[in-house]
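Missing here is one protein chain; the remaining ones are kept as they sit in the complex.
This part shows subunit A:
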Amino acid sequence: MKSAVVVFPGLNRDRDMIAALTKIGGKAPAVVWHQETELPDVDLIVIPGGFSYGDYLRCGAIAARSPMMDIIRERADKGVKVLGVCNGFQILTEAGLLPGALMRNASLKFVCREVELEIANANTPFSNQYSDGQVIRCPVAHHDGNFFTDTETLASIEGNGQVIFRYTPETNPNGSINNIAGITNARGNVLGMMPHPENLIEPEHGGTDGRGIFAGLLA
């Protein structure tokens, strides 16, 4: 299983993501700078978290319109798996690879804390190490994680099993609709999630609940 981490300027959880993929997959991912014109032949493309272009327009909006995203879109269309975490999720929604939008947190404040995630669909390559209904711990760290879509889209992603991770109602940190924390596209090969499983993969992190996401993808 080969993976690549795509880095836009201003992303800052790239090192965390590279460490997680390396520690769990046993080999380092390719690291691709956004200005490169080719992407290596990989099975998994990861867009990590951070503040691409400072989040100065809308979170992820500038990165979403870069030539690199066209390359990622082509790969996704061919079925390559794509994982976007935090700013990566925001970039994927801005690029139209995933439905919905991520609005400012209901508290209007940045929030960094541990939450609980319920596995809403364990039948995906991103979640198959868990079981349906299982509750795992996972940290969040974002200012704009309040997922929202119109009613029709919501019904469709809920109906298609595209909601993969949900905050438990008591721990929803941002007011997202239906407590949604992570979704896939209709085909199921592109996943975006706000929480940071890469920061909960070792006993030193205080737990290993986040490993399953990578273990499944890198198996």
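As a working rule, a residue touches a chain if its C-beta (ideal position, glycine included) is under 8 Å from a C-beta of that chain, and two chains touch if they have at least 3 such contacts; residues count from 1.
The rule is short, and it goes like this: contacts and distances are computed from a predicted model.
Enquirer: What is the protein name, per UniProt, of the chain that does not appear here: "Paraquat-inducible protein A", "ABC transporter permease subunit", "Phosphoribosylformylglycinamidine synthase subunit PurL" or "Nucleotide-binding universal stress protein, UspA family"?
Expert: "Phosphoribosylformylglycinamidine synthase subunit PurL"
Enquirer: Of the residues listed, A:Arg13, A:Lys81 or A:Arg211, which one is in contact with the missing chain?
Expert: Reading the full complex, the residue touching the unseen chain is A:Arg13.
Enquirer: Sort through A:Cys112, A:Val135 or A:Ala155 and give me the one touching the missing partner chain.
Expert: Of all options in A:Cys112, A:Val135 or A:Ala155, contact with the hidden chain holds for A:Cys112.
Enquirer: Which residue numbers on subunit A touch the omitted chain?
Expert: 9-10, 12-13, 15-16, 19-20, 35, 50-51, 53-56, 109-113, 139, 141, 143, 196, 198-199, 204-205
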